[in-house]
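Yeah, one chain of the complex is gone here, protein chain that is, but the others are all in their spots.
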Amino acid sequence: MAMEFPVIAKLLEGRFPEAVKGAVTDKGDPWIEAAADSVPEVLEFLKEEEGLKFDLLLMVTGVDRPDAEGGGSIEVVYHLLSTTEGHELVLKAVLPRENPVCPSAVPIYPAALWHERETFDLLGVEFTGHPDLRRILCPEDWVGHPLRKDYEYPEEYGGISAK
Amino acid sequence: MGPQNLPVQPAAPGVLLTTLDEALDWARRGSIWPMTFGLACCAIEMMCAGAPHFDLDRYGAGAFRPSPRQADLMIVAGTVTFKMAPVIKRLYEQVPDPKWVIAMGACACRGGPYYRHGYHVVKGVDRIVPVDVYLPGCPPRPEALLDAVMALQAKMDRMKTFSAGKPGPAGEPAGAGKEKEA
Partner (left out) sequence: MSAMEGMEKIDPGGTEAVADVRTQEMFINMGPQHPSTHGVLRVLLTADGEVISSAKPYVGYIHRCAEKIGETLTLEQFTPYTDRYDYLSAMNNNLGYCMAVEKLCGIEAPERAQYIRVIVAELNRIASHLVAFGTYGLDLGAFTPFCYAFRDREWILSLFERLCGARLTYNYVCIGGVRHDLPEGFLEGTRNFCDHMEKTWKEYDTLLSRNAIFVRRTAGIGVVSAEEARAWGFTGPCLRGSGVAYDVRRARPYLVYDKLDFDIPVGRGEAGVQGDCWDRYYVRMLEILESIKIVRQCLDVLPGGDVKAKVSKALKAPEKEVYLGVENPRGELGHYIVGGGGKNAYRMRIRGPSFANLTILGKLLEGAMIADAVAIIGSLDIVLGEVDR
């Protein structure tokens, strides 16, 4: 049975009163914000709990918000899906832009392996506990993180002009 | 490509007389071996050109070789990125002389739709390897690729390896040295 978002949100808030910082429902698809440190626990709960069973991690991504209060932030976004129950959930963790560090979801969902590498490559989020955190799309000696809002296009790479 | 395309001198019955240059150019243009080397969308159209409907073999250019060592034509079909650039350069160097390059598609010609905001896209494969034929389009139709192959064959016809001294490097018209002497 698919669960509605408010029910899931309530369930999470009851289980993790400290870690879950609240639900946002008025901006398109609703999402739940959780503290970065507790992301693995929350994910584990979402995956294992009877009735929730979020067995498929669709993607992990990030959003750069340099104008957010406190020197800017980077949001790490998890899209989850349950193939058996049929519901979806969006989970967010907000990190400081200066030093974005987040525990890796790979031990719970191996599917995060490349998604986290991509988020590291394009946005510079460091996932602690990730078994193989390297750049994935750009070459390994690439400078900068292209999807940061203040990224400047390179002049040249490997002796080839990029303009 | 039948022997009737080979310029011959009238001779005794059963004897064909031609120059080595003519014979070599004729043989080359009739047996182009492209490398199986697809990058992106254009590669699908390249496959279509090799498939039954368009049949690149009719022009003697359908023997796709998986190894650059056996090929003499590199069709750069798709977007060239900075990560791929050293690989393409090496592949080109592995192709034995004489060799030719077709830049297929807008991306290979000049970066295509990724020219402006594609931070990771090389704005044209001619920044890495010399190009003989530019084939724009996004992606070009298989007929356009056939046309590019024929344009290349016309170029091969002008190579004149022996009279020009040595095979001209790809990208420069062959036999250019001789014209300068004259």
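First chain written, first letter: the chains are A and B, and each begins at residue 1.
Basically, a residue touches a chain if its C-beta (ideal position, glycine included) is under 8 Å from a C-beta of that chain, and two chains touch if they have at least 3 such contacts.
All of these numbers come straight from a predicted model, not from anything done at the bench.
In terms of the touch definition stated at the top, the absent chain reaches A, B within the entire complex. Contact with the chain that does not appear here is found for just one residue of A:D29, A:E48, A:E98 or A:D150, A:D29. Mapped onto chain B, the footprint of the missing chain covers residues 35-41, 43-45, 47-48, 51-53, 66, 68, 78-79, 81, 83-84, 87, 91, 113-114, 117-121, 138-139, 141.
Taking the complete complex into account, residues 27-29, 31, 55-59, 61, 63-64, 77, 79, 83, 86, 88, 90, 109-111, 113-115, 118, 122, 135-139, 146-147 of chain A touch the chain not shown.
The rule is simple: only the chains that are shown with their structure count from here on.
As a whole-number value, the distance joining the C-alpha centres of chain A and chain B reads 46 Å. If you check the complex, the residues on chain B that touch chain A are 82-83, 85-86, 117, 119-120, 122-123, 127-128. Residues 137-139, 146, 151, 153-154, 157-158, 160-163 of chain A are the ones that touch chain B when the two sit in their complex.
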